[in-house]
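Below: the structure, in structure tokens.
Of the protein chains in this complex, one is absent; all others appear in place.
Note that the chains are named A and B in the order they appear, and that numbering of residues resets to 1 at the start of each chain.
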Amino acid sequence: MIGRMLSYQLLCSDLDTGATVRFMSDYFQDAVSTLISLLTLFSFLAVMVLSLVWLERKALGRLQLRLGPTRTGPFGLLQPIADAVKLVLKEDIVPNDAERVIFWVAPIIVVISAFMLWVTIPFTPGIVVENLENMGLFYIGAVGVIGILGLVLAGWGSANKYGVIGGLRAAAQLISYEIPLIMVLISVAIVTQTFNLVDIVNLQSPVPFVLVLPLGFVLFFVAGLAEVGRTPFDIYFAESEIVGGPFVEYSGAHWAVFFLSEYINTFAIATLTVLLFLGGWSGPFLPSIVWLLIKIYAVILLIFWIRGTLPRLRIDQLMAFAWKVMVPLSFYLVVCCSVYVFYEMPWWALTVMSLFGLLAVGVIIYRYITAPARKVAEVRERLRSLQMTQEE
Amino acid sequence: MLSTVKGMIQTLSSTFRGLRGPVTKLYPENPTVVQNRFMGFPGLTWDKNVDEPFCTGCMVCIRNCPTQCMTATMKDNPKFADESSKRRKIVDEFEINLNRCILCGICVNVCNFDAIVMTHEHEESGISRDGSRMNLSGLLEIGGRYQTQTGWQPSSKD
Partner (left out) sequence: MMQDNSENQTIDMMLNMGPQHPSTHGVFRMELRIDGEKIIDVKPHIGYLHRGSEKLSEGEQYHQVVTLFDRMDYLANFNNELVYCMAVERLLDIEPSKRTEYIRVILCELNRIASHLLYVGTIGLDAGAMTPALFSFIGRDRIQTLFESISGARMMHNYFKIGGLKEEVPTDFVSMVKGIMPEIRQDIDQAEKLLTFNEIFLSRTKDIGVITADQAIDYGLTGPCLRGSGVNYDVRKSEPYSVYSDFEFDVPVGLDGDCWDRHWVRIKEMDESLKIVEQAINNLPDGDVESSLGRRLIRPSAGEVYVKAENPRGEIGVYIVSDGTDKPYRLKVRPPSFCNLSAIEPLLQDSWIADSVVILGSLDIVLGEVDR
């Protein structure tokens, strides 16, 4: 449509039809190759999501001394496919009071934003749909936010109070944690002086940024967990409180789309963590794509491990954590990086500064989060003294 | 913070335990072995000496059943006439609605003839609504299976 309008305008403005035809053919060639690479990316992501679903169910199962899926194929490997088939075949229920258009559009917004993020993420220097050389990080920061809109719309459109609460929680949580996430991206950009992800990875060849910016790594990982709504930050679809939040009224294929986007996002956060901090695809012996996948899966297993261990925070604690700990520290990180670049210090100076920040965050979290624990200790002390007096 | 780290270490070790051998087992391949005293659905026992059920249809269990899930009728025992059996009366029809049965075992306690037992049957799902109404032959069948499986003997209280 846009192409046709463009060509019409061109035709009107420029009578040199030969040039227009050349332009058109270039345009179509470009479009076709982009389409092919997008399709490849999509099928790759679908396979990754299926593997993640299986991995999560199996890993959590073993963590909880269960078997996990076993029936479908060897080791239950085909379980995600069975899930997908079941979800697609299920009846797609739309509530009577739902805002139909919003209800239908919301999952599409969520999945498209999750998918668009991947356009510029490189797997190796060669394998990438379109490496946006001057704005890769910027693009990621910009596109990543769109998904929130879908979640809020889903919650509102489904005419369910749990959905509304979930949607609003999602908005609050995701916007709050977007700030430290983007601040960390900025500080990485300041250090590397580039927005190009391939360059960022290449610059990490002697020292991965996890050593240079340990604070940045922690902030990015925690904010990333909150962005994809993983335990302990799964507030906006908390099953035991608001029963799935924005997804509560969705079923069948629509729910599957949410599910897909959730896992694509998890995979994206893990990939970005690897690209920005863990040296990307660099590593000895093995091919680079294998190294990348190994690192990504290690980060994802860490996410699952955390999910298997921790309870969920409350919404006010979550917001307090974002605005009182994460945001100030991410600003501190930006300042550190600027100072480092301005005075051209050696790289370990940044490590020291970053570690200092990490220490600060450790102390703050420790004080903040162990306040009840200290109170418990106090209570025990009082109990002991009570018992002593009783014995006397 | 420390406790969280401890928790992470605990789940890590449980993961390794889970990889070695999870607690749960695949169900139809490794069915849970029921204990000796397990109370499954009630069944009627078979007196092998005289080749007839122990049950005389005396209705004690029916009167004591908290959910009124059984019915029975009795008849004159043909074997009593030719003196091959000591039982004057014998059960004619016996029906238990296993959907109503609450597996309390009261019927077994009150029975004077050791005629009813709580068998080890517990997988009695069916696809028809009255599929779990057991008549005399069905009850004798699951009771007989219980007898052969566990070597059940009537107690000598008489």
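The rule is short, and it goes like this: a residue touches a chain if its C-beta (ideal position, glycine included) is under 8 Å from a C-beta of that chain, and two chains touch if they have at least 3 such contacts.
Predicted model only: the values in this text are computed from it and were never measured.
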item: Residue touching the undisplayed chain, where the options are B:Thr11, B:Thr56, B:Asn77 or B:Gln147; value: B:Thr11
item: Option touching the unshown chain, where B:Thr71, B:Asn109, B:Asn135 or B:Gln149 are the choices; value: B:Asn109
item: Contact residue for the chain not shown (choose from A:Ser187, A:Thr309 or A:Ser330); value: A:Thr309
item: Interface residues of subunit A (partner: the chain not displayed); value: 63-66, 161-162, 165, 169, 231-232, 234-235, 238-243, 308-317, 369-373, 375-376, 379, 382-383
item: Touch list for subunit B against the chain that is not drawn; value: 1, 3-4, 6-7, 10-11, 14, 23, 34-39, 64, 66, 102-106, 109-110, 118
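Please note the rule applied: only the chains that are shown with their structure count from here on.
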item: Inter-centroid spacing, subunit B versus subunit A (mean Cα positions, whole Å); value: 55
item: Parts of subunit B lying in touch with subunit A, wherever the complex brings them together; value: 1, 3-4, 7-8, 10-12, 14-15, 17-19, 22-26
item: Complex interface listing, subunit A residues touching subunit B; value: 59, 61-67, 70, 305-306, 308-310, 362, 365-366, 369-370, 373
